[in-house]
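Handing you this structure, nothing more for now.
A single protein chain has been omitted; all remaining protein chains appear in their positions.
Going by the order they are written in, the chains are A, B and C; count residues from 1 in each one.
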Amino acid sequence: MSDRQEKMRQSAEKLLRDGEVGYVIGWGATRFCDRTTPVFIDSPEGAASLVWNEHAVNSLAKYLLDDKYPDKKIGLFARGCESRAVNRMIKDNQVKRESLYLIGVPCDGKSSDRCRLCRERNPLVYDVLLWEPEANAAPADRFERVRGVEAMSPDERYRYWGGVYDRCIRCYACRNACPVCSCRECYVDMGRTGFQGKQHSRSDNQIFGVTRAFHVGDRCIECGECERACPMGLPIMGQTQKMLKEINELSGEYECGLDADSDSFLGRFDLDDKDEFM
Amino acid sequence: MSLTEGFEPKIIAFCCNWCTYTGADLAGLNRMKYPENVHVARVPCSGRVNPQFILRAFQKGCDGVMVCGCHPGDCHYSTGNYFTRRRFMLMKRMLEYNGIDPGRFHARWISGSEAAKFRDTVAEVSERLRKLGPNTKYREALREGADAGKGGAGI
Amino acid sequence: MELKKDRLLEALALLREGSDVALPLPADDGGEPAFRLWDGVQEPFLGSNTSLPPKELLFPRSEGMYGYNLKTGELSDILPEARTAVFGIRPCDVKSIENLDHAFLEKGYVDSYYRARRDGLTTIALGCSEAARTCFCDSMGVAPGDAPGADLMMNDLGDAYSVKANTEKGEAVAKLWEGLLSKGGAKAPAAPACGFSVKADDSLPDRLTARFDDPMWDSLSKACIGCGCCSFICPTCYCFDIGRENRGACGTAFRCWDSCMFSDYSRMAGGHNPRPSKKERLRNRYLHKLAYFSQRYGATLCVGCGRCIDKCPANLDITRVMDMMEGVDANG
Partner (left out) sequence: MSRIGVFVCHCGTNIASVVDPDRLTPAAREMPGVVYAADYRYMCSEPGQQMIKDSISEHGIDRIVIASCSPRMHETTFRKMLKGTSINPYMLEIANIREQCSWVHADKGRATEKAIGLVRMAVSKVSKNEPLYAQSIPITKRALVIGGGIAGIQAALDIADAGHEVVLLEREPSIGGKMAMLDKTFPTLDCSACISTPKMVDVGAHPNIRLMTYCEVESVSGYIGSFEVAIRQKARYVNHDICTGCGLCETKCPVKVDSEFNLGLSKRPAIYKLFPQAVPSKPVIDSESCRMLKDGKCGICAKLCPLGCIDYKDEARTVTESFGAIIMATGYQLVDWAAMYGEYGGGRYRDIISGLQFERTVNAAGPTEGHILRPSDGREPETVVIVKCVGSRDPKKGKSYCSRACCMYAAKHAHQILEKLPGSRVFIFYIDVRTPGKGYEEFYDQTRMDGAVYVRGRISKIYEEDGGLVCQGEDSLLGSQVRVRADMVILETAMEPSQGIEGLTSMLGAARDANNWIQEAHPKLRPVETQVGGVFLAGTCQGPKDIPDTVSQASAAAAKVIGLLNKSEMETSPMISAVERDKCSGCGACVGICPYKAITLQEIDDRLGAKRIKREVASVNSGLCQGCGACTAACRTGALDLLGFRNGQILEEVDALCL
């Protein structure tokens, strides 16, 4: 593992020394050996603090949205999930490909449940690739949890989701960790439009949960960051993956973030779409 | 005396101005009769109906929600209802996935000349909701019954 | 005095006759354990501290403040009349309640809602037998084994709990449990030390505020994703927002948790925001926890429970700023 870490440090150091990027986003150590935190290296010497181990779990792509108009290119270590997030943000017109320098680092599987769902370890888009692509592990059954909930009766389902949204504390970590959530101002922060109250009640939490799933469902890249970020361990992906399962059934194989130009399901239509409203 | 005897469901129907609203007016012109439960909210096109309105309607107290528009191909704005179709094919499933009883949300294509279809749809939905009873879901404070105001800190 | 462990549930049931009893209970569907009203049956979760703090007993996520009627102009107050006893609250959380008391009850303004809940609360503290990885309460002036601020202090002696009342409320509970208590309750075993320690002496507030414009805030805050997670699970965060819920002519005003880390927390009419980016917000949060509160109330707001370190999605760590103040950065 350490020679890969060394390669990362060297490539970051070289980029910063050549002045090709303003700063490089990677992982750094924390007080605890089994946790890493995103670091923003802006000097060649700083590259020494880069870390690469099985605990480099955070997805780094969303930080690009904090600096959408950089003076110089931004360096970003990109695994499969980062590259899909970058494709997503490019398609959503939030980030320009030319303002990024993507350092491809094929992923070897990290110590988080979100990696269970991983279907693409290798970066789909990069400027340089530091080592050979990794073989993709057989991903867990994509819609297993969704089928579990679907099997319940309406009341059971309501009790299940009701229990989940009783525990939601509306900290919006799921929204702020999600690369698809790139609005300038979230609808939930705008009390005036009246879609949603600020009140922490089960019904307001439910409405936030379903609304966010509806907003991101047809563009979700299934990176699992939302569930990893949730302090209360709520099954947030259970909602977005229901959307993806339905889209798969309605219009065939559907996966997001694999490229930077295909339209999202709700952004287009087919004349012979399935219709049950006759 | 079934639980829902004398219960009058409250139903909101988002109707597109060019087709279903016209059909509803036509039902009026022909003096057709249908139950009083459905209140029509006029929208320029069924494509204007934001799926979040449905969540809001259930939260605020509606027992049933309908979204009605032109038949695909007849939309006054040519493609509005194609988007409606996709949006509500998904939202209908999301609602049921989250526990809303399957009979509570309906989307239907009703054209300007299908006055009878409007009457029959309204009658059918009202009857079905009368049997389903009032909607208690999506309206609770935190834990069932735990009122944030009185003691126990609403946890 | 001493309470045998196998008689604990009995004692709590006795308590439950007089008032609600809140315990740290495991979530029923595998989620995070939290303080909830006890149904009289469920086994409490006493392994370690809960991820959601007991602050909800005093400052719920959302509570009604007053009702109003626009047509008649009538106002109706919504005062909670809660009588709750909480068992299993840890020393750091007891200290956090003291800090909340400062904020809500002192300096000339008494929050009537907090007051009502606080008066109705009896705290039965339980000393920690071992520290979690992220705990650093002993660096923040909190003894893991003792909670002077609690009404009743209990420590784990192995097969029983020592019982020591600190206040009249504590004595009332001790009296209620008279039948169950037995002699003994010798000195509790030495409280464990936290896994790591940081320097948080009296000069920290001034030293911190002196470095207001230090570039360290930039590097500290870059990784923050601006969510409200650290604020909402912090036992001593007490900020709230006020909203209204209208139903025709009448409605209720409510207050709910708010976080200074949100982008719109300090945004003013017209769009100006004195804390426009994450850097200002994180700096403001750390300074409030470690400096401003002690400069105003004389007690450091952060009680070292380590919840924010444990739960931060980006693994930020408040203790890192204290290390940086000592010129040492554990993160290198």
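Rule of thumb we're sticking to: a residue touches a chain if its C-beta (ideal position, glycine included) is under 8 Å from a C-beta of that chain, and two chains touch if they have at least 3 such contacts.
Computed from a predicted structure; not experimentally measured.
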Chains in view that touch the one left out, judged over the entire complex
A, B, C
So one chain is hidden, and I want to know which residue out of B:43, B:66, B:100 or B:129 touches that hidden chain in the complete assembly.
B:43
Please identify which residue in A:6, A:20, A:45 or A:185 touches the non-displayed chain.
A:185
For subunit A, enumerate the residues touching the unshown chain of the complex.
68-69, 92-94, 182-187, 190, 192-195, 215, 263-264, 266-268
Using the touch rule from the top, list residues of subunit C that touch the missing partner.
70-71, 246-249, 271, 276-277
What residues on subunit B make contact with the chain left out of this view?
8, 10, 12, 14, 17-19, 21-22, 24-25, 27-29, 31-34, 36, 39-45, 47-51, 53, 56-57, 60-62, 70, 73-80, 83-84, 87, 111-114, 119
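One rule holds for everything that comes next: only the chains that are shown with their structure count from here on.
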I'd like to verify one number: the distance from the centre of subunit A to the centre of subunit B, where each centre is the average of its C-alpha atoms, in whole angstrom.
34
Rounded to the nearest Å, the gap separating the Cα centres of subunit B and subunit C is 44
Please set out, as single numbers or ranges, the residues of subunit C touching at least two other chains.
34, 61-62, 254
If you look at subunit A, which of its residues touch at least two other chains?
160, 200-201
Can you check the complex and tell me which residues of subunit A touch subunit C?
28-32, 35-40, 49, 58, 62-63, 66, 160, 163-164, 167, 169-173, 175-177, 185, 189, 191, 197-201, 225, 228-229, 231-234
Touching residues on subunit B, where the partner in the complex is subunit A:
51-52, 55-56, 59, 71-73, 79, 82-83, 85-91, 93-102, 107-109, 137-144, 148
So in the complex, which bits of subunit C are touching subunit A?
27-32, 34, 51-52, 61-62, 133-134, 196, 219, 222-223, 225-229, 231-233, 241, 243, 245, 254, 256-257, 259, 262-264, 277-278, 309, 311, 313-317, 319-320, 330-332
